[in-house]
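A single protein chain has been omitted from the complex, and every remaining protein chain is retained in its original position.
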Amino acid sequence: MMTGIMTFNVGETVDLHLLIKQMTKGTTNTGKPFLTLILQDKSGEMEAKLWDASEQDEKAYQPETIVKVTGDVHSYRGKNQLKIKQIRPASPADGHTISDFLQTAPLSIDEMTSKITQYIFEMRNPNIQRITRHLIKKYQKPFLEYPAATKNHHEFVSGLAYHVVSMLDLSKAIASLYPSLDTDLLYAGVILHDLGKVIELSGPTSTTYTIEGNLIGHISIMVNEIGKTAEELGIEGEEVMILQHLVLSHHGKAEWGSPKPPMIREAEILHYIDNVDAKMNMLDRALERVKPGEYTERIFPLDNRTFYKPTFHK
Amino acid sequence: MMTGIMTFNVGETVDLHLLIKQMTKGTTNTGKPFLTLILQDKSGEMEAKLWDASEQDEKAYQPETIVKVTGDVHSYRGKNQLKIKQIRPASPADGHTISDFLQTAPLSIDEMTSKITQYIFEMRNPNIQRITRHLIKKYQKPFLEYPAATKNHHEFVSGLAYHVVSMLDLSKAIASLYPSLDTDLLYAGVILHDLGKVIELSGPTSTTYTIEGNLIGHISIMVNEIGKTAEELGIEGEEVMILQHLVLSHHGKAEWGSPKPPMIREAEILHYIDNVDAKMNMLDRALERVKPGEYTERIFPLDNRTFYKPTFHK
Amino acid sequence: MMTGIMTFNVGETVDLHLLIKQMTKGTTNTGKPFLTLILQDKSGEMEAKLWDASEQDEKAYQPETIVKVTGDVHSYRGKNQLKIKQIRPASPADGHTISDFLQTAPLSIDEMTSKITQYIFEMRNPNIQRITRHLIKKYQKPFLEYPAATKNHHEFVSGLAYHVVSMLDLSKAIASLYPSLDTDLLYAGVILHDLGKVIELSGPTSTTYTIEGNLIGHISIMVNEIGKTAEELGIEGEEVMILQHLVLSHHGKAEWGSPKPPMIREAEILHYIDNVDAKMNMLDRALERVKPGEYTERIFPLDNRTFYKPTFHK
Amino acid sequence: MMTGIMTFNVGETVDLHLLIKQMTKGTTNTGKPFLTLILQDKSGEMEAKLWDASEQDEKAYQPETIVKVTGDVHSYRGKNQLKIKQIRPASPADGHTISDFLQTAPLSIDEMTSKITQYIFEMRNPNIQRITRHLIKKYQKPFLEYPAATKNHHEFVSGLAYHVVSMLDLSKAIASLYPSLDTDLLYAGVILHDLGKVIELSGPTSTTYTIEGNLIGHISIMVNEIGKTAEELGIEGEEVMILQHLVLSHHGKAEWGSPKPPMIREAEILHYIDNVDAKMNMLDRALERVKPGEYTERIFPLDNRTFYKPTFHK
Amino acid sequence: MMTGIMTFNVGETVDLHLLIKQMTKGTTNTGKPFLTLILQDKSGEMEAKLWDASEQDEKAYQPETIVKVTGDVHSYRGKNQLKIKQIRPASPADGHTISDFLQTAPLSIDEMTSKITQYIFEMRNPNIQRITRHLIKKYQKPFLEYPAATKNHHEFVSGLAYHVVSMLDLSKAIASLYPSLDTDLLYAGVILHDLGKVIELSGPTSTTYTIEGNLIGHISIMVNEIGKTAEELGIEGEEVMILQHLVLSHHGKAEWGSPKPPMIREAEILHYIDNVDAKMNMLDRALERVKPGEYTERIFPLDNRTFYKPTFHK
Partner (left out) sequence: MMTGIMTFNVGETVDLHLLIKQMTKGTTNTGKPFLTLILQDKSGEMEAKLWDASEQDEKAYQPETIVKVTGDVHSYRGKNQLKIKQIRPASPADGHTISDFLQTAPLSIDEMTSKITQYIFEMRNPNIQRITRHLIKKYQKPFLEYPAATKNHHEFVSGLAYHVVSMLDLSKAIASLYPSLDTDLLYAGVILHDLGKVIELSGPTSTTYTIEGNLIGHISIMVNEIGKTAEELGIEGEEVMILQHLVLSHHGKAEWGSPKPPMIREAEILHYIDNVDAKMNMLDRALERVKPGEYTERIFPLDNRTFYKPTFHK
């Protein structure tokens, strides 16, 4: 992205079309209203302040609105912030659509669909294959659009599918070195492990938790779905229970949200594959924003650590 | 029980019909075979040693066999142990059946059935009532026979149903003091919370965990059952999710095995009702074996504490 | 409360008599003084800002002053806040007294006194009865006025006595189902468990911790008081030690502030009764402020969880 | 000790007068009775086996009996064990008394009394001095005889007083380097911190916990005693509360058994002085049993660590 | 292994040449000496009992002796045990050498050397390459012979080198999927991470911890070695510090023995690669001993879990 919002530094002047991701109304200490906007494009997002906002402004600048903004970047509590000088809703003539401003997976939906189809095709156990194929078809549309999480990792459009595709490739690579691993179970575990997020989360953008997400959670949701699918397809072998166990145990420990710890070889390894892919995603995005010899921001899900980019890296 | 095995003290001679609960073959340091038997009757159980056991003995004294035993009680590592002097399989003429030797709930199956039926009858929300009634009917037989656990509390025939009946009475008493509590949810939560144990456990006697019990667990098993039941009955309201949540959260915290923490008032209180009833069961049984001024054995699930019986208690 | 401060929503204009609970002086970024007031009435409390405050204002608006206030409610960081437009001290002619503005227990002091007297009357062990009666008389006045805590639960005038009365009723209900429980010990344990708070805390309103509260704590304070009372009354039986143990162990575990864990049946159950009543109090107050289908605010002492009110509740 | 039991190695033959500390009756796998004796003298203690014991033996060899023993030392599970060849009760003519066999503090009771008296004499605050003197007088006899614990450190006759004297010397040395420390508080804290053990423990030998020890504990016992003493002496200043706080907080953290954490400078340092003296006692006794270049046994209260004695130490 | 000791079941008679791994002398309850031997061959190891052992036996059957043994396998506390009927030291004529009985890595030393050489050759950063090559040469002999641990995983001859080779292959596979990873750092981190074990551990067989292993540990040992190597080679760039950090942080967290947590992308991933390879090694060896539908023994370093082998696996 040539001129994305994340490429601007303190002191520079921004003049861009951006999408409003979030809007909050505030009042200054002296009682004057202002708007705090989160503005985004494909490069990332930045907080912006619109001082002396009128009631009309509040109505005009709702989330999911495209705007044309001019303003100055300054630093507030260690983060860049935009002080808006001029703002107006984009006109149709500007020729933008919302999807122009959303970060998405680096692979297209077609590419991801094709890869997942191929992995399912490679399965040899018909029970595992049929259940996996049935569920991925049932939830195909949201699966290909949802993020993998509301924050932390793969929190972008199609992040869930992209996380699954990366994990499938990683599974294949690992299984080629450890031939005792059952790739049918690994691939099915990868594909199904987070599929319950299409019910746990609200949608591909401005993502929040649904009530069912909060009270039941994606793990139990998918365990139920596997059970129902097996019944619908008339499948009765131990594979059903094993697939449910893979989903149930993929968080590794009770205190990390796993109703059961892994008790199958592939369940143990699935947990590691999930971790490696999620952490690489977090590390890459944090490190690409800093120069050699610098530290990243603290990364909360990595025990709030900062990471250092060696001077001999580019 | 007048003359049960638990009423004998060190130095006394036992002469009783007893049931073999468990048998293990051993070899002494000097290479001679012996059998270790767990012998039980309604009063409880005691470990027994049959020295110089022949291969014939090994075949004759399998679990679930009723035997006539004579022997002396002595103390081994702080616990009473029976040194068998004479043993023979009971003859039909002795007129005993296995159930004569099993500890059971203090209420009859009829009494318990009638109480539970009444509580279900009192429910006012038809969705909650129908799901609960359907599931209790579906698993009625094992529900009325299974223990509530393999050890620690209510680990006797019909222990599960007895635990549920006690908790129902406790729920009613508490709800009468805190009228904001929804008794429909409380009663249904109590009845369903451990019902998955009829699949998690192997049966009413010599109870162990099934493979499904180890890999999926009674909580997830019942959450699935509620989902399937709702589908079969065509019930779609939020009650389904709330009932699933009550089961999912009744262990209170992730590290205590709860896939979700309680997020509904009745879920929070269900967790306490479960605790109070289980702990009263453990405390009562440990304390009734000691005299005023004495301590109980250490009770493992109560943080391995011992409890003291005040001298002014009887 | 028809028109209490808690009944106003964002955007509405308040015009009420209110009590100042707390006052802090501040300075805006631009150096101008302002006052932050916590204003309360029986319905609850709200933070308020008085901008451009003079030194005279600071003297006039001290805690425990009744004021007449006009202002607008707006939202600040997710909580309602009052921007004061007009404020003046209430005149005697307005006819208000401080107690008109304080939240109190739903039972009158007479009702609570009468219930507690009855429970003490029902005790059969004279040693337990005499010690309990002596201590409740010695601290009767503060016991009937103090809150049960500075925040979290029962943090209102007479909250301590109300918490005790609720726990007594709960004890009675539970003991009727588990007849092995010694109601003398349960009732005495309930009445004495938090009585040390009349020394730990500073008073019924604007409650803080005393130095003795911080350095010794209500548990050790009351254990000492029981010892002294027994000596004064010439009581020497084991009951003294058991009552001290009930107080010492009622927080359940060392890490929750219990010098000893429960080692008496009634001590174990007392801990649960305390929890159930405190949590019901927190849950009821949080849930009555939200509508069906909504979540409560996070409740800090309940592991910072939010609770959901099902749509089929009213 | 020239010829103490602890000086014998595997393969050597013992021929000594020893004291029976503990006796347990056992039965071999083949049903023959034997006695396990813990035999001690001033050098330490060793487990011994008397095979083929008669009922007469069982009566003759009760705890606190002095015996003449011949036997061989061999190794059992990494510890030395004595196989008794000959044993008889000592005759009066042998001229031994029980105290000849008990390990005691390296200082005499007179020396310790004199040191403690001197430290109390040096106190300048009369309230602190009077309370400390009163309590040390009240419990003088057991204080001078009891161990400081049932095991782990200073678990010998007069161990409590010896621990206190060492800590007083350590307090003086530290306070001379950090003049802000109030020696009155430090000395009083040291003298009183474990004094409750004279009630918590059963006596100077074969020490166990009393019921009051288990249910109330030495900390709360002494906090009560300080309160009562102050009342008896008519002392009312803040010193009473501070002394109680020193005792209450000397275990440092709630999870280590401290009802309150230290909130006074001298309380914080008292906790460290207690630790240094207890740990030096454990380390010295473990290290004096091994040669340079060897490791000690695992020391349970030091996180079960072993300690290494450097080759350049003697 | 056709006829290895691990292939015998309870009730079968063994007649094999075996290596004594460990010997302990014991005494039965009745005072008779016996020897407990751990006997091994390439298939694994089994405990054996030689009853009524003479002093001559004790001298003859020291560790690292090859013996010819006949005996019966029976079960003792859930594990197979050999009751020796006949035993004699192997004669030279039997034609066995110790290495015939030791479990070794599935790759030859030549194959492993060649793979590691190739990975070092592929490094592009000369500083990293030179330090790694220098250290692997310096410790080449023990590196190729030592186990990776005394127990749990890769605890066989050449286990350390085999663990490193597997991790190198895994690193290459992962880095090909996540191109931001610096393979120079990954390969060097893998090769050096456990190299300090050649000083921490005592040797390739009967492995124990050295004093330096206990007091300093393999991590600090290798960090020092990297520093010294850099100095010897005159290398000064940041690479030295980064290599030290990779070794220092590879246990992931302070409580898992890591002096520093990972703060470099490759350090984070190195920790996962180490885990995956160690766990696959443990899982494969535990699961190959059980049949489909069975559970493995509990695996201590995997949180003491048992693992289930699905019935549809072979």
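By letter and in written order, the chains are A, B, C, D and E; residue numbering begins at 1 in each of them.
One rule holds in what follows: a contact is a pair of C-beta atoms (placed from the backbone, for glycine too) under 8 Å apart; a residue touches a chain by one contact, two chains touch by 3 or more.
Not measured: the values here are computed from a predicted model.
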- Message: List the neighbours, among the chains on screen, of the chain that has been left out.
- Response: A, C, D, E
- Message: Using the touch definition from the top, which of E:106, E:126, E:257 or E:293 touches the missing chain?
- Response: E:257
- From the list E:157, E:223, E:273 or E:286, which touches the chain that is not on show? E:223
- Item | Positions on chain C contacted by the hidden chain, ascending | 25-27, 29-31, 211, 214-215
- Absent-chain interface residues of chain E come out as 211-212, 214-217, 219-220, 223-224, 227-228, 231, 238, 241-242, 244-245, 248, 254-257, 259-260, 263-264
- Message: Take the complete complex as the reference. Which residues in chain D touch the chain that isn't displayed?
- Response: 125, 166, 169-170, 173-174, 176-178, 180-182, 237-239, 242, 253, 261-265, 268-269, 272, 275-276, 279-280, 283-284, 287-288, 302-303, 305-308, 310-313
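Note that only the chains that are shown with their structure count from here on.
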- Task: Go through the assembly and pull out the chains touching chain B as well as chain E.
- Result: A, D
- Item | Joint neighbours of chain E and chain A, given as chain labels | B
- Query: If every chain is reduced to the average of its C-alpha atoms, which one ends up farthest from chain C?
  - Reply: E
- Query: Most central chain by CA mean?
  - Reply: B
- Between chain C and chain B, distance of the C-alpha-averaged centres to the nearest whole Å: 40
- Give the residues of chain C that touch two or more other chains, as numbers and ranges in rising order. 238, 242, 263-264, 308
- Item | Category of the chain touch graph - line, ring, star, complete, other | other
- Considering every pair of chains, which are in touch? A-B, A-C, A-E, B-C, B-D, B-E, C-D, D-E
